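All protein chains of the complex are present and in place, except for one that has been dropped.
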Amino acid sequence: MKDVQSQRDDRRIAIDKVGVKNVRFPVLIKTRDNGDQQTIAQIDMSVNLPHHFRGTHMSRFLEILNAHGRTIDREGFFQILREMRDRLRAEKSHLEMRFPYFIEKRAPVTGSKSLFDIEGIFIGEAHGPLPEAEGDRDVEFDFTLGVRVAVKTLCPCSREISEFGAHNQRGYMTVFIRFQGRYWIEDLVEIIESAASAPIYPLLKRPDEKFVTEQAYSNPRFVEDMVRGIALSLEADERVMWYSVDAENMESIHNHEAWAYIERDLTARRETHRRSGASRAQR
Amino acid sequence: MKDVQSQRDDRRIAIDKVGVKNVRFPVLIKTRDNGDQQTIAQIDMSVNLPHHFRGTHMSRFLEILNAHGRTIDREGFFQILREMRDRLRAEKSHLEMRFPYFIEKRAPVTGSKSLFDIEGIFIGEAHGPLPEAEGDRDVEFDFTLGVRVAVKTLCPCSREISEFGAHNQRGYMTVFIRFQGRYWIEDLVEIIESAASAPIYPLLKRPDEKFVTEQAYSNPRFVEDMVRGIALSLEADERVMWYSVDAENMESIHNHEAWAYIERDLTARRETHRRSGASRAQR
Amino acid sequence: MKDVQSQRDDRRIAIDKVGVKNVRFPVLIKTRDNGDQQTIAQIDMSVNLPHHFRGTHMSRFLEILNAHGRTIDREGFFQILREMRDRLRAEKSHLEMRFPYFIEKRAPVTGSKSLFDIEGIFIGEAHGPLPEAEGDRDVEFDFTLGVRVAVKTLCPCSREISEFGAHNQRGYMTVFIRFQGRYWIEDLVEIIESAASAPIYPLLKRPDEKFVTEQAYSNPRFVEDMVRGIALSLEADERVMWYSVDAENMESIHNHEAWAYIERDLTARRETHRRSGASRAQR
Partner (left out) sequence: MKDVQSQRDDRRIAIDKVGVKNVRFPVLIKTRDNGDQQTIAQIDMSVNLPHHFRGTHMSRFLEILNAHGRTIDREGFFQILREMRDRLRAEKSHLEMRFPYFIEKRAPVTGSKSLFDIEGIFIGEAHGPLPEAEGDRDVEFDFTLGVRVAVKTLCPCSREISEFGAHNQRGYMTVFIRFQGRYWIEDLVEIIESAASAPIYPLLKRPDEKFVTEQAYSNPRFVEDMVRGIALSLEADERVMWYSVDAENMESIHNHEAWAYIERDLTARRETHRRSGASRAQR
């Protein structure tokens, strides 16, 4: 049977990314407390395509995914990236997964338990020379961890200028980091919630609702405050090498969103810090 | 060229609705102040299909739409329904349009002007005997008017139990009515906003923000209060023969929505009322 | 602490449905082959509210859900409906769940395995007199099973009139049934796929792609054919008491959808059939 995809292409245009999008697949994610959590991911997979090939072999992405066990810890994630390079004979492979992820919450006063859903996001890339028999010695792997978490924000300006009350609303915080060492979804959620006017909960009894209402009123936050608060926590964490923070508030006095965004590469700062730390250590 | 759609079908199954969905088309909507407003509608069109035909002629829906002038007042809407019956030789035709619609707002203190977007919805049906040469004497037309409007709601329970503050949020109210006489999108928006803790605005300067914050705190509303308040206004309006009211709050202390819904047919009540009014008038 | 929700309401307007929407929760669904499948549901829960109460107690919905084990077989589903009636002191309770559900497929020629995702939908209602101490003798339960499945459709008209080729596309079929006895998601998927031009698969190698392409060309189907084909299968199945079939084609020659819809209540027909079957059995 003819292999149209492998035909020679003379247009001299290499393709940055070619692959499949919006594949749904059940995955098992490792949790911070040494357990795991079954969820459903929406997955994008792609590779680069040199200019002399007409097409990639799309079915191989699905073969790799369906052959892989469902456990997607960091090693499993890199294993898929490695196989994409090998099976599709590409220099670069790119993998992205988004999935609902649940965190058990306890209401702040009554302690009532409920499952709080956030979105977890894994983005990874492998790049190196074209795969050869001798293995992938020179392949580099990048990994970006992301979460999208709903919180409560209460407007500092509205509180300041009003005799009573203050407008507040649900906001969605989306944070991505690149890091060294280990980092958990749960760690990022904690950082985000501690920067908000108040965390939110699926289940609140009346004493809890009183608590959250008053907590939010006592901690007013603009979207600007949200992104700065989260940024400060990430900058103080030596593991974090790069981050982006996106805060989107579903304003309750408007029918549009308020929005703020910061992105920083901390690599240079971390290296300086390590060198100076190292020289201090030597003294 | 063979007409596959007109082939005889022996499966003896009539089809309730067949047509096209998600057609985008520019339309001109009449406004209450005797003007008109250009917008973009998303349109669904369908007819019933007797059991002995294999298929409908889908292209005719698009022909009718593209041939019709863009002005969609009530008469134009019925004209499209009539042509759908005629051109597709069907007993029933069904037409639905959803479109962004703008209302000029003035901020409550500074009077700053801005354009507030809601969603307008027109749903209509024509039904009668199969179209014949002699016209559509026995055709009946139904029309349902709908709007979806964002408002601010502030929780009565949270306000009552908290020492300071109260959780509030953006809520979306969706109301449909069938009516006699004339009824405007703007009328429905006013009814909805007057039932809310406060209307919302695209543009608010600081004195306006103070006003809206305090107004909402002074008018706490559950979703249950929202649907009842809107229902009371509609029941008091003699033009309204049927309504449904849907209130969905994007709770700011949860990551799910609070929801309430009422639907009532007032036809019998209106008739009783008219009869008793008539008999009073005769005395 | 004051119970604002239980305050007396004098507006004399009962509310049809009040509750929570878009709650995400992990659930365990029973599969036809006696296994189970972990997935994430999006859940709506509501009850009716008599006119003399101001509000419902929203947190109880979340309490019931979080207290319930994750296994949602039919009995578990009814158990949640029963508790909603009891805990919220309502005559009617309503529960709806939508979740991704995976079916293992084998490619038609090479047998390559892959996981195919559809959407499963459970809708249920319990209604009866206000719950009292003596239990729920007179409570009735309704259950509706639904699925949304992607298939391939190839246009009979395009094939008939063209010298070569025929336009084809992905279509989404949404089917709901009420039934007696047992019925599985997998049963509905089979009925839907057998009515299509061809089933679709996440993973197809080249010989499979050839097979599916030719299979679709040999089985042209309008949306009208799709809904009739599925309807015929459901009418022939004595378990089915009511159904609706919705076919939506993402037309590849247009940027709108082609659509067809049928809904039938078979209760009367089934009873007649049973009586005549019973009388035959007596002879």
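Here the chain labels run A, B and C in written order, and each chain numbers its own residues starting at 1.
FYI, a residue touches a chain if its C-beta (ideal position, glycine included) is under 8 Å from a C-beta of that chain, and two chains touch if they have at least 3 such contacts.
Not measured: the values here are computed from a predicted model.
Seen in the complete assembly, the chain not on display touches A, B, C.
Summary of contacts with the chain left out: across A:Glu119, A:Glu193 or A:Asp225, the touching residue is A:Asp225. Among the residues C:Lys30, C:Arg98, C:Arg170 or C:Arg239, only C:Arg170 touches the chain that is left out of the figure. Across the interface with the omitted chain, chain B contributes residues 1, 3, 23-26, 38-40, 59, 62-63, 66, 100, 102, 112-115, 117, 202-207, 210.
Residues of chain C in touch with the missing chain: 116-117, 150, 152, 154, 157-158, 161-170, 198, 200-202, 204, 206, 209-210, 212-214, 216-217, 250-256. Listed here are the chain A residues that touch the chain not shown: 1-2, 4-5, 9, 11, 13-24, 44, 46, 49, 54-56, 58, 156-157, 160-161, 222-225, 227-228, 231-232, 248, 254, 256-263.
Just so we're on the same page, only the chains that are shown with their structure count from here on.
Of all the chains shown, the one with its CA centroid nearest the global CA centroid is C.
If each chain is reduced to the centroid of its CA atoms, chain A and chain C end up 33 Å from each other. Chain centres here are Cα means. That of chain A falls 39 Å from that of chain B. The centroid of the Cα atoms in chain B and the matching centroid in chain C are 27 Å apart. In chain C, the residues touching two or more other chains are 1, 23-24.
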